[in-house]
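What you see is the complex with one protein chain gone and the rest in place.
Chain lettering (A and B) follows the sequence in which the chains are written, and residue indices restart at 1 in each chain.
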Amino acid sequence: MKRRELGLLAAVLAVVGLALALASRAPEFKGGAPWGWFTAQVAAWLGIALALRLKRIQGDPLLMPLACLLSGMGWVMVWRLNPDLGERQAIWILVGLLAYAITALTIRDYRNLEHYKYVCLVCGVVLQVSVMLFGTEINGARLWFRVGSFQFQPVEVVKILMILFLAAFLRRYGRWMRIGLLSREGRLPRRALMLLGVGWLAAEGVLILQKDLGMALLFMGIFLTMFYMATGRTDLVVVAGFLFVIGAVGGLLAFPHVRIRVYAWLDPFADSQNTGYQMSQALFSLAWGGLFGTGLGMGEPTRVPEAATDFAFVALAEELGFLGAVAILVAFMLLVTRAFRVAMRARCEFGTLLAGGLAVLIAWQSLILIAGTIKLIPMTGITLPFVSYGGSSMLASFVMLALLRRISSQEEGPC
Amino acid sequence: MSEITLFYAKFVLLIGVYALLGLLIRALIKDIPMPSKTSEPLASPVSSLPSPDSSGWWLSVLQGQERLEGRDLELREELLLGRAPECRVVVNDPFASARHARLVPRGAGVWLEDLGSTNGTFLGAEAVQGGVLLNEGGRFSIGDVTFELVRRGNA
Partner (left out) sequence: MLIKRRVRRLGILLICLYLLPVAQLWYYQVLTATTLTERPENSRAHEDLSLRGSLLDRQGQVLAKTVKDHRVYPLGEAAGPLIGYVTGRLGSGGLEGELARALSGRPRPRTLAQVERFRREGSRRGDDLVLTVDADLQKECDRLLGQDRGAIVVLDLENGDVLAAASHPSFDPATLERDWKAVSTDKNAPLIDRATQGLYPPGSSFKILTMAAALESGKVAPGEQFRCQGSYTVNGFTMYCDSGAHGSLDLTQALEHSCNATFGELGHRLGLPEIESWMKKFGLLDEPARVPLAAAGRAPMGKPGHEEVAAAEAGIGQADMLISPLGMARVAAIIGRGGTDMPPRLLKAVSRDGKTVDTFPVGPPRQVISQTTADAVLQAMVAVVQSGTGRGAALEEVQVAGKTGTAENPHGLPHAWFVGLAPAEHPRYAVAVILENKGYGGQHAAPLAREALRAALSKQR
């Protein structure tokens, strides 16, 4: 099984190399293709896969090739859009791979993480609250810590901490939340209601205090899907989801910053030179790509503002066309499928919930972002895992990958 | 390079990407028939040995383990449930302890006793403390496997 991982990785890297060669025709490439950085990545991917194999850390052999495909294509596109960002992105991928290796090698038994659930909770809350209070506001949303030129988006870490906490907490108490709202004894499932209440408040808090619709959606999505996984309480999930929608609509009406995005979503051409500019440019970019794309390096994706971060997917869709965009979507689908498979095969409930939570995170995050950039839902400010430019996001994605790898490697062991 | 050459180059990349996806999907499909960790199906020989003068209690798996569903087991004597192979009913569920619980038919009912399992034996949402006497139609669950007690008339 492990033999396949190295082979698949090599094949993926070969395609990424081809993409890089083609993309180097872009006018933004002045000094030729960054083959040095590419070689470094090839070495890192293959080296780490080999090291894990030698250390006999088994695990799902498709996770790394899929992540490699996504991060590789994303990197080529970011470089093609902006070589400076591309260079930093290459560094981030290498740092992410390092984090991946460290996480995969140091966590002997992922089940130990369960004991740290309240540590995770406290760290997550502290990070989240402090960024709300002391963070730097960019584009109307307060999501970053800034030290010098270095920006850090704590929410990326908070997501993982939240999933760790929820997996442990729901493993412990999920059973007691499965009973009906008014069970035969007339007892309310207080824990369930409290947890739901806290989750709802947190999501709305993110929406109102940070004015970030995307993050609130993501929080609520992960929270409710994990709650459903552990308890099967469709009724409570529906009620909480409904309450969230009410709160979100209220938030939309209250904040002009969010409202503008909604208007730009409903009709980007109504104000195509100001508020609707980004969205209409994104649609033109998609249309320009057509079925087969303009070819890497031959389109004009730089016309879309924030192409390298929020609209990296649109840039890929323009230059690789509908077919290329679908290929990226399929890669995400495969990654999510594999993550769910890890959850299905985990030997204990904590593993199932943790892997399931990570799978849900990757799925929601990619879906919300992609849907936002192609006018399925209003534009949100979250990143595309592995693909779009961003250090915190890249690091978090690789840590998630390592956790999945670790859980899948323990499928066979005792519980 | 002329525009035409560049135009065709993009198809090469698309074909490469899709070939790659094909490889990945093939690897994924190969894995799908999950190597099920084989455990003994629920007491297979029993059904072939119907005893006409038994007390008439049967154990049936309602849900949770497809392989066992619909294959009822007659309760004629004390019966052990758990993950360990020596149990009469091997519950293939991560939340099951090795020796999880036991059932003892007692004429009018069936005594269910939790053998100090880690994750508990449940009647609905309530964990069984020690033991409990179940009547006909009584349901209990171990992990996510739910059992039901059925009484069938003597032949």
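Some points to look at:
Criterion: a residue touches a chain if its C-beta (ideal position, glycine included) is under 8 Å from a C-beta of that chain, and two chains touch if they have at least 3 such contacts.
Keep in mind that what you see is a predicted model, and the values were worked out from it rather than measured.
Taking the full assembly into account, the omitted chain touches A, B. Among A:19, A:67, A:93 or A:286, only A:286 touches the chain that is left out of the view. Only one of A:116, A:228 or A:263 touches the absent chain when the whole complex is considered: A:228.
Residues 3-4, 7, 63-65, 93-95, 143-145 of chain B touch the missing chain (whole complex, contact as defined above).
The set of chain A residues touching the chain not shown comprises 225, 228-230, 232, 269, 272-273, 280, 283-292, 294, 298, 300, 303, 317, 321-322, 325-326, 329, 332-333, 336-337, 340, 343-344, 349, 352-353, 356, 359-360, 363-364, 367, 370-371, 374-376.
Here is the rule we use: only the chains that are shown with their structure count from here on.
Taking the mean of the C-alpha atoms as each chain's centre, chain A and chain B sit 34 Å apart. Touching chain B in their complex are the following residues of chain A: 4, 8, 11-12, 14-15, 18-19, 22, 25, 61-62, 65-66, 69, 175-176, 178-179, 183-184, 292-296, 298, 320-321, 323-324, 327, 330-331, 334, 337-338, 341, 344-349, 415.
Contacts from chain B toward chain A in the complex involve residues 1, 6-7, 9-14, 16-18, 20-21, 23-25, 27-28, 31, 34, 94-95, 120, 122, 124-125.
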